[in-house]
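All protein chains but one are shown in place.
Presenting chain A:
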Amino acid sequence: MQILGIGILTWIVFLPIVAMIFVLLVPKGRETWIKWISVVATGLQVILAAVLLLNYRYDLAGVNTLEGFQFVEKYRWIDVSGVAWFGRIVIDYFLGVDGLSMPMVVLTALISFIGAIASWELPKTKGYYALYLLLDTGMMGVFVALDFFLFYIFWEVMLLPMYFLIGIWGGPRREYAAIKFFIYTLLGSVLMLLVMIGLYFSTSIIDPVTGEKVHTFNMLAMMDPKNYEPGSIFSGLHTTWRYIAYIALFIGFAIKVPIVPFHTWLPDAHVEAPTPISVILAGVLLKMGTYGMLRISFPIFPDGMIKYALPMAILGFINIVYGALAAMAQEDFKKLIAYSSISHMGYVVLGMAALNTQGVTGAIMQMFNHGTITAMLFLIVGVLYDRAHTRGLYEFGGLANQMPKYFGIVIIAFFAALGLPGLSGFISEAFVFLGAFQTYKWIAIFSATGVIITAGYILWTTQRLFFGQLPERWKNLPDINARELVTLVPLAIIVIFLGVYPSPLINLMNTSVNHLVKFVSEMGQAGMQLGILP
């Protein structure tokens, strides 16, 4: 599918870059133009995502089959022959979506758009929006790239603007937070890079143009054991090197999720980041970690996945319970929400580790739902912070009467976060548990206790903020305004809609999820039984 001769995925990825160039060209003193350009560009991205949705074919699986991917764009990007002993280097510009990435594309477009609106009041507009749009391209690119090299490039592209956005527009400890974020993520990137290079030298395919054998970064090729050269480092199944690679890759992605104990960058980054950046960070960036596992780790290293599924499920449990407990002890509203994010991402990890239809469906749904719910939560924190300039939970009380509309929105978001049926968070959590229970009974049961703790800290927070008597100093806090409502209400509608009728989201991913589960478990099991496969 093409628009003006350019593929629609290229449009959706690079539209923000185009807008960024316009933003940079805007003359001084025209800050409003910059804002409108950005909002329109991200708005167009949402429309493009909607176009993708309307033309999406629900019967195609994707995952490891090229035919199963949709809106595919594949061009030769880099072709250098004879670089020293490397031989010929061929890298493709290879984009496509399937059921795993489609929900993420929609989520990214949506959250970026809402983030752009929420950024309206930030200072140093030009620099901010330029970086913001660059970030947008990076995120979108990660979700549609099918070439590992390209994936890596987008992954890194997103890192740099994030560093500056936290480091310049952040709170008092912004430099510490930004550096921590950067170095942590970079550590993950290095691990990913090493595995990627190892995979590059292990796989080779016949180049359709010249007919000669070349190494490749093509993810789909890496998923097929036949493409591995005998004797190369990652050939075979269930070899030590493959396990090491799986773990390295896992840590690389785990940092992003974040999985305990690699999580401490998150509370710092969130607390220091300005509201819209927190929204992006929690709403989209965290999902890149779990998406990476689904897109790369699982199908390329199914043997490693099967081997380490149990530890992964345990990590999911730890995330859920530990995150919830740590959240309960926080006195800073934003930090509490940050820890709740860690807890909620644990559901994703647990669901994926279950490796069955319900678990993985629940996991991807949770990625989407957490994206919308947590975006709401951070916007909510922002609304309060903009007015009161403090986030201390013990400094408030009685806001329910002072800010009734705000209270109404908060109640929806809070109840969604604690997994109340009728709201989207419940559906994904329930599916994760139902799925996980089939594979790991006790881990699922222990993890479900997290639901009680979550209710505890959410309701306690509600009480501290909204109930009781209003302190004298907050007598003049204005209620939520129209612009803030514009950012929150659409998310609330999505949360309610998917809570009552989740089928649109489930159907979107269903074929791919079933295929992924089958492919990964069969491949992993096969190697297990037969020893080493070609």
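As a convention for this text, a contact is a pair of C-beta atoms (placed from the backbone, for glycine too) under 8 Å apart; a residue touches a chain by one contact, two chains touch by 3 or more; residues count from 1.
The working rule: contacts and distances are computed from a predicted model.
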item: Hidden subunit of the complex - UniProt protein name among "Polysulfide reductase", "Aspartyl/glutamyl-tRNA(Asn/Gln) amidotransferase subunit B", "NADH dehydrogenase subunit L" or "Amino acid ABC transporter permease"; value: "NADH dehydrogenase subunit L"
item: Residue among A:Pro123, A:Pro261 or A:Pro471 that touches the chain left out of view; value: A:Pro261
item: Hidden partner chain, touching residue among A:Ser112, A:Thr203, A:Asn356 or A:Thr487; value: A:Asn356
item: Absent-chain contact - pick from A:Ile233, A:Leu420 or A:Ala526; value: A:Leu420
item: Those residues of chain A which, in the complete complex, touch the missing chain; value: 180, 183, 261, 263-265, 267, 322, 325-330, 356-358, 361, 398, 400-401, 408, 415, 420-422, 426, 430, 433-434, 437-438, 444-445, 448-449, 451-453, 455-457, 459-460, 462-463, 466-469, 501-503, 506-507, 510-511, 514, 517-518, 521
